[in-house]
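Shown here: the complex without one of its protein chains, the others still in place.
What follows is chain A.
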Amino acid sequence: MLKSLMKSKLFWPIVILVIILLINLFFDRGFFQIEVRNGRLAGSLVDILNRGAPLMLISIGMTLVIATKGIDLGVGSVIALSGAIAATTVADASEGSLAPLFAAIALAIFVCMVAGAWNGFLVSRIGVQPIVATLILMVAGRGVAQLVTQGQITTVYYDPYTFIGGGYLLGLPFSIFIVVAVLLLALFVTRKTAMGLFIESVGSNPEASRLSGINSKNILMMVYIFSGFCAAIGGLILSSNVASADGNNAGLWYELDAILAVVIGGTSLMGGRFYLMGTIIGALIIQSLTTTIYSIGIPPETNMVVKAIVVLIVCLLQSPEFRSKVFGSFKAKKAVESEDDKGVTLS
């Protein structure tokens, strides 16, 4: 029973998450308390969910991209772009009507999906490596975002806009509902339709999938568009949280955090199998790590060092060479080594 539980890809991420949360309990006895304030739930756990919402969204998109053996470095810039477009649209809107809000959301999502389609086009049609193809948008996207905001930090004085990131529904932060909706959408499309299988097959072998009749190019295209969509919503939440848009700094480092979340969640960077729930837990781990570092009074600057060490440990644990060296007995190590030798001579 325990063994099959441990074999689940979700086991270790959940253990790590629980350990991080328990560390918090050690320093702050009231950490798990959730109370109702002004008809809203409040507490550290709700806070982690709320603040982690943009990262969870972006990581969902990133998971599907990584499942196709790709990577999307452009998400950070797309976040900035989405916030910049939305904030500029509603900057001078009058309080009375909700029309500018929907216009802003639609425009931001549309432009970011176009940006995603651009990445998808480069990867699927021109055949550029994903790291490189999305690098273009990573560099230029931030420039375009600054172009939209004219290099200024655009401040929004339109109240409905702040609802996306700061509003509450049924006592819970509205952003959590957005995450759940997008997650359900992704889960439905990938687990209840053949789409998930297609993505995994394109990730493990694009040529074989093409020969078996899957339109790999369109699958790739869709995955990048979806990543753009997720980044757009994440950008809306982030920009709505602070009621402003900053083309230069919004979403900085988010691509890295998202990749980290996906990797912690058990999806391999080599493509193939993907685990959306694992990714969500990965994103929560990163967010609770940040919260922990703040709450127990370690200087927040340590955050990056801790993240770096976590990435390395997770990657090393995923590496067969490392596992055999550290965990394997001498015999097992030898077996792996001779297998490696065979692989080299054969190929």
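Note that in this section a residue touches a chain if its C-beta (ideal position, glycine included) is under 8 Å from a C-beta of that chain, and two chains touch if they have at least 3 such contacts; residues count from 1.
In this section, contacts and distances are computed from a predicted model.
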{"item": "Candidate names \"Anti-sigma factor\", \"Putative decaprenylphosphoryl-beta-D-ribose oxidase\", \"TonB-dependent Receptor Plug Domain\" or \"Sugar ABC transporter permease YjfF\"; UniProt protein name, chain not shown", "value": "\"Sugar ABC transporter permease YjfF\""}
{"item": "Touch criterion as defined above, residue of A:10, A:42 or A:136 at the omitted chain", "value": "A:136"}
{"item": "Candidates A:146, A:162, A:204 or A:295 - the one touching the absent chain", "value": "A:146"}
{"item": "Sole contact to the chain not displayed, among A:39, A:96 or A:127", "value": "A:127"}
{"item": "Positions on chain A where the hidden chain makes contact", "value": "71, 122, 126-129, 131-133, 135-144, 146-147, 150-151, 247, 256, 259, 263, 269, 299, 301-309, 311-312, 315-316, 319-322, 344-345, 347"}
